[in-house]
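Excluded from the complex is one protein chain; the other protein chains are retained at their positions.
This part shows chain A:
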Amino acid sequence: MKTSKSIYLFFLPGLFLYAIFFVYPTISALFYSFTDWDGLSSSFQFVGVENYERAFTGDTVFRKTIGNNLKFMLVVVVFQTLVALAFALIVLKNTKTTIFLRALYFFPTILSSVSVAFIWSFIYDPSLGILNQLLELIGLEFLAQNWLGNANIAIYSLAVTQIWFHAGQMLIIFVAGLQAIPEELYEVAKIEGASKWQTFRNVTWPLLAPSATIVVAYTTIQSFKAFDLVFAMTGGGPNNSTEIVATYIFDIAFRSYQFGYASAISVIFMVIIAIITYLQFKVLRSNRISY
């Protein structure tokens, strides 16, 4: 009994850190969301639900950021998952080539986001950038674009960068998931004469569901919370076309000095992420199969 009680002591450092870095800021944000605090002054007024009303009914840019976030999230979640899965299937075996490819695919993950933003801003530069020059070189100059300056495509250009940056992390999760699938199932499938696609459809994919759940949920949260790449590459422009909720919160809090309103948006944002994550887990868990 004494021993089991002392076990709880081991939780204390973690609980302490969790309280400081998550619980306290969350409660603070909730508290300030009902105020007009400017983030600098020592005084503020309580304004009730005014900030929430403004977010839902009187802020065109906020609504636009939600739309941008959803576009960004959908593209990143779908393609990052597919790319990571494809890479994982390629590098599954432990040969020298696949180990090299695994390192190559994982490489972008170790870079800092600012470096990635710098590299891709250069790649996308409409006149000096490698991408347009490459397209011209291979005779596809009609595809050359103003990748970050065109309000219709800038958000997707950012999504590509995000996928390049983070697909390597997801690759590791998929590789671990693939390695956990018993080899016997593949042997049985082979004996039964299943094609590669049938094997993937009926053996690999269902048993990969736990990994896929983690990848999709993590990618959703990661893409919803994306900030650094967007901030460094476009700053939300042109004409708010790449402004996402996180960069907008930053603008409202640190450029417009409306911490109360920024807190309200943060709370709304947190609730949206929580709902999406819950729904994803629910849907993906219900699709799990075990043999």
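By definition in this document, a residue touches a chain if its C-beta (ideal position, glycine included) is under 8 Å from a C-beta of that chain, and two chains touch if they have at least 3 such contacts; residues count from 1.
We take it that contacts and distances are computed from a predicted model.
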When you check the chain that is not on display against UniProt, which of "Dihydroorotate dehydrogenase", "RNA polymerase sigma24 factor", "4-carboxymuconolactone decarboxylase" or "ABC transporter substrate-binding protein" does it turn out to be?
-> "ABC transporter substrate-binding protein"
Among listed residues A:F46, A:F254 or A:Y278, the absent chain is touched only by A:F254
From the list A:F34, A:Y105, A:W120 or A:W147, which touches the chain that is not on show?
-> A:W147
Out of A:P25, A:G58 or A:P182, point to the residue that touches the absent chain in the complete complex.
-> A:G58
Extract the touching residues of chain A with respect to the undisplayed chain.
-> 38-42, 54, 58-61, 121, 124-128, 146-151, 234-235, 237-240, 250-252, 254-257
